[in-house]
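Here it is, the structure in full.
As you look at this complex, bear in mind that one protein chain is not there, while each of the others sits in place.
What follows is subunit A.
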Amino acid sequence: MPLAVLAAPEPVADEPTQGPPPAEPGQKPVGENTRRRSVAGHVVLAVLALFAIFPIYWMYATSVRAPEDVLDTSPLPWPLSFASYEYVWQVLPIGKLLVNTFVVAVCTSIAQLLVALLAAYAFAAWQFRGRGLLYLAVVGAWLVPFQVTMIPNYAFLNELGLLNALAGVVVPTVCSTMAVMLLRQHIQAFPRELLDAARMDGRTSWGTLWTVLVPNLRPALASLSILLFISAWNDYFWPALVLQRTDSVLQIGIRGFLSAEGDNWGAVMAASGIACLPIFVLYLVLQRQVMDAFVRSGLR
């Protein structure tokens, strides 16, 4: 089955989508036909790339227009002005929003990674009665939508006193089904001889996990933590349920700003641009790893 090949852990450098193009068996080396096909490919992909990137470009373009030019539709924003950013800085506690969102995303992704690593280790390295059933329970959680459980969860968070607290966004999301599934695949593909050798050396299972498995899984763990961080940063449901104050995290702060400022597009675009910026910077720096992480999450 083709997916198994991709799902197996491999160094990030071997990212499947980026390799050399697969040999085209039916293709005659040169020819009018081939060139025409390749031109058609370029045209279609360029149109889609434009459709994908234009809204993002327009967001930043609007945000750096001078306030009187905001409604301008010239493709290049000129003269540049950072007035919108200054305004957002004064009106929104943007520093606090960024720090809070960052704290939530880091805590969420670390907790998810840790819990998933332990669970995946248990599923992949032991045979025990009820393993299949417990694994089904973990995978089945993926099918329970947020909206179905939100009212009891809201009441429970209220009981715990976690409503309107950042911890209230982190705690309910600690067990990530996707992370358990991905890590289990990686640990299963890990050579058993190495685990056995560690056991014969007299290492405990805990020691084996941290000194044998984790160092070898580093690329997979890195790519998964990127994915978990981005998902936590962009999560909308839990913050919307738990946090009512607009000075909590970016999602909620900017939603409030959007309804308060309405058509002040320069400011709204500047605020949105700031909310996306950390993820875009991450993407620019680690483009391969980010795409790789998302591909793996999609191939189960």
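Throughout what follows, contacts are C-beta pairs under 8 Å (C-beta built on N, C-alpha and C of every residue); 3 or more make two chains touch, one makes a residue touch a chain; residues count from 1.
Note that contacts and distances are computed from a predicted model.
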Can you pick, from "(2Fe-2S)-binding protein", "Alcohol dehydrogenase catalytic domain-containing protein", "Regulator of SigK" or "Glycerol-3-phosphate ABC transporter permease", the UniProt protein name of the chain not displayed? "Glycerol-3-phosphate ABC transporter permease"
Which of A:V64, A:A116, A:V169 or A:L182 touches the missing chain? It is A:A116
In subunit A, positions touching the absent partner: 1-3, 5-6, 16-27, 34, 37-38, 40-42, 44-46, 48-49, 51-53, 55-56, 58-59, 62, 71, 73, 114-116, 118-119, 121-123, 125-129, 131, 134, 137-138, 141, 143-156, 158-159, 171-175, 180, 192, 195-196, 199, 205, 208, 230, 233-234, 236-237, 240, 250-251, 254-255, 258, 263, 265, 268-269, 271-273, 275-276, 279-280, 283, 287, 290-291, 294-295, 298-300
